[in-house]
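Removed: one protein chain of the complex. Kept in place: all other protein chains.
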Amino acid sequence: MSAPSAPTLIALLHGPDRPGLVARVAGWIFERAGNILHADQHRDNEKGIFFQRVEWVPSEALAKEGRPSGLDAEAAAFTAFAATLGMTARVASSAHRPKGALFVSKADHCFHDLILRWKAGEFAGDFACVISNHVDLAAAARHYGLPFHHVPVTARTKAAAEARQLKLLRAAGVEFVILARYMQILSAGFLQKFGRPVINIHHSFLPAFAGGRPYHQAHERGVKLIGATAHYATAVLDDGPIIQQDVVRVTHRHSVEDLIRKGRDLEKLVLAQAVRWHLENRVLVYGHKTVVFD
Amino acid sequence: MSAPSAPTLIALLHGPDRPGLVARVAGWIFERAGNILHADQHRDNEKGIFFQRVEWVPSEALAKEGRPSGLDAEAAAFTAFAATLGMTARVASSAHRPKGALFVSKADHCFHDLILRWKAGEFAGDFACVISNHVDLAAAARHYGLPFHHVPVTARTKAAAEARQLKLLRAAGVEFVILARYMQILSAGFLQKFGRPVINIHHSFLPAFAGGRPYHQAHERGVKLIGATAHYATAVLDDGPIIQQDVVRVTHRHSVEDLIRKGRDLEKLVLAQAVRWHLENRVLVYGHKTVVFD
Amino acid sequence: MSAPSAPTLIALLHGPDRPGLVARVAGWIFERAGNILHADQHRDNEKGIFFQRVEWVPSEALAKEGRPSGLDAEAAAFTAFAATLGMTARVASSAHRPKGALFVSKADHCFHDLILRWKAGEFAGDFACVISNHVDLAAAARHYGLPFHHVPVTARTKAAAEARQLKLLRAAGVEFVILARYMQILSAGFLQKFGRPVINIHHSFLPAFAGGRPYHQAHERGVKLIGATAHYATAVLDDGPIIQQDVVRVTHRHSVEDLIRKGRDLEKLVLAQAVRWHLENRVLVYGHKTVVFD
Partner (left out) sequence: MSAPSAPTLIALLHGPDRPGLVARVAGWIFERAGNILHADQHRDNEKGIFFQRVEWVPSEALAKEGRPSGLDAEAAAFTAFAATLGMTARVASSAHRPKGALFVSKADHCFHDLILRWKAGEFAGDFACVISNHVDLAAAARHYGLPFHHVPVTARTKAAAEARQLKLLRAAGVEFVILARYMQILSAGFLQKFGRPVINIHHSFLPAFAGGRPYHQAHERGVKLIGATAHYATAVLDDGPIIQQDVVRVTHRHSVEDLIRKGRDLEKLVLAQAVRWHLENRVLVYGHKTVVFD
């Protein structure tokens, strides 16, 4: 899974299943002198839907140039080809590193973790700025060299705050948002206007313990495992397509504070994995669920 | 954790916390020439409650005799002593192996697993009979040397069926029941009349996916982990005190049938662990939760 | 991963990597009116080797017939085609269920576990007989309807015993052997003469604690996890290609007996998973290692 040096194209496609799709896709790439590095497909037999992630090095000419324009044209050609098969395709180029924004509040564990992983080269994308409803992480963000925007939010000012957030995102060319323990709910209107993926980390094993204070809920119920869930934010709270989940064992000895401490490690790992997969174009959203080509 | 050869007494006690409880309990045992093998305690700081599991070899005289009567008297003496500290105690003797009944329907994985573990010596108790609303496992039960009772249940005959089950349990001196994928809900009246622990295995990570067809629910929601939960049955379905839980990773590639197959392994492990702990007197029920001294 | 109803062909192929392999393979199948159900490939970038597992439904005509002869001819044709690409291929038909033999000694946990899973329909193959150097499991094997062969082994009689084992395997048409805690080492000569896969379960996380009494070794070293490893047996003890491994947490509280008990669950799960993958033609052995297309 190490990054190949030549730029590649990565297509995520899905549509009604029919015989020969694998061969047709592979054939199209081969005819244009591309070389498939990875191809992974899945069939939902119940609903008759075909899913595929295919990554290829375009023709040597294109690859050597590495010109974004050439890659973009090839991507567009693939999308058009997929349409002739009745398939919806999204094609990304490894030469393009998407820009993201981190939304944070006061908790800093996911914030530090994501930025340190980014600086260690773990992500196929970059962070462009930090937006927070508090000022606590301003100095840390700037130490990391990231612009920090303080956008306070109250019930009364929420609409204006979201408008300002959207303006900041557009100004910075942000293509995805990570809610790194951001303690505000984004409105359906914000999500629609932004129109790009928003990844949230919820500190429970969803669908158990949706809503607020999930570690308190878990402690109250006496569960033996606590979890964390990374998902795409949707208009319905804690209900979006799940990207990744994990759990850790707890016992009666653990207080709520212990659950919170243990949960921090879970949240970091689960969110970082979701972000990594998202940026490697491994996550195909389909209805209420995801297909993760890992 | 290997079984000591001399018979031991095991007390589970709890009550309002106050200074000196550990010393008082240890002192009482020491004064009567007992030797503590294990002592494990827990404080619920929030509610100010003290919990302890203590296992000891009573005085050599008692131990050498191994007379149940002597052990029973010592157990009664301890219970009375605990009461003077404001504590509720339940004391079991390792010389007594409780008898249990397996309730099953058609699924046989937990049934075989529990019986083979029992025959391998993993449990500090014995199975006395198998009760089922179907006849599918009759031959297998008899092959294992266990009486099999077919008690069909329909909505109309449920009350009569439960009365017959209770009669069978009493006749066999049954002290605990295991619902090993028994596909009927026991009524609150049955649980009250039986008045002994009933352990159920639910095939999901509770409280997620309570109720019927949890693997279908999990598949529908697109979770990345499926779970199993062993709990004591109470009048409220799937809501009793949780003894043990575990999960296993799944992906979009897994059909509902795959989840069911993978879930079988989880159910076997989780239920067997809960039964083992229960029979080793490691589980203290307290309100809606358990304290498991493992 | 649920079994398709129409018979399928499954090819495992590998050879020097070169552009277009995915397209060539998919194209060959498509041209012959086959439909690819699964195709999974891997590149060893370091050594420049291409690996693929591809499963397809041959042309409807063949599929409807389901004639072994037609499937065999198609398999042979594919193998010849793969050779033209410089690839080595092994092609299996889902219509053929391989026959296996269980080698056991006295420990019965893997023995019961494998047979119960087989009867529950978890394996794409069948067990034909049980061979043991002890008589302890004779009655149980027969209860399951399996022929039981007692072949005692001593240092002096080992060569003769192995000759008899080989004769029994050939007479029963056995295509794979599972060493289900068989406490004898098969000679290099036996493995060579049998010439078919032999799957062993070693009760440690290899390469730690190879050789005898691995749980005692682990206890002595004070490790915090114990493991189990399923691997193909080779002439070098505990050194064959690893198919599957897993571990479980232990503490200082666990005696050697506890490690053995906990290890039994690991051994069952790890061995069963290896057998399942092997029979679904998901395991490609390559040098000292395996590629598992799961």
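By letter and in written order, the chains are A, B and C; residue numbering begins at 1 in each of them.
In this text, a residue touches a chain if its C-beta (ideal position, glycine included) is under 8 Å from a C-beta of that chain, and two chains touch if they have at least 3 such contacts.
Since we're looking at a predicted model, the values are computed, not measured.
A.B. asks: Among A:A83, A:L116 or A:A235, which residue is in contact with the omitted chain in the full complex?
C.D. replies: Of the candidates A:A83, A:L116 or A:A235, A:L116 is in touch with the missing chain.
A.B. asks: Applying the definition given at the start, please give the residues of subunit B touching the unseen chain.
C.D. replies: 2, 19-20, 22-24, 26-27, 29-30, 35-41, 43, 45
A.B. asks: Taking the full complex into account, what residues of subunit C touch the chain not shown?
C.D. replies: With respect to the unshown chain, the touching residues of subunit C are 42, 45-46, 51, 205-209, 220-225, 227, 241-247, 251-253, 255, 288-292, 294.
A.B. asks: Go through subunit A and note every residue touching the omitted chain.
C.D. replies: 1-2, 108-109, 112, 116, 120, 122, 143, 253-255, 257-258, 261, 264-265, 269
Simple rule for what comes next: only the chains that are shown with their structure count from here on.
A.B. asks: Taking the mean of each chain's Cα atoms, which chain ends up nearest the overall Cα mean?
C.D. replies: Per-chain C-alpha centroids ranked by distance to the global centroid put C first.
A.B. asks: Regarding the subunit A and subunit C pair, does the interface count as same (over half of residue numbers shared) or different (under half shared)?
C.D. replies: same
A.B. asks: Measure off the straight-line distance from the CA centroid of subunit A to the CA centroid of subunit C, and report it in whole Å.
C.D. replies: Computed from C-alpha means, the inter-chain centre distance equals 37 Å.
A.B. asks: Any idea how many Å lie between the Cα centroids of subunit A and subunit B?
C.D. replies: 42
A.B. asks: Multi-chain contacts in subunit C: which residues touch at least two other chains?
C.D. replies: Answer for subunit C, listing residues that touch two or more other chains: 2.
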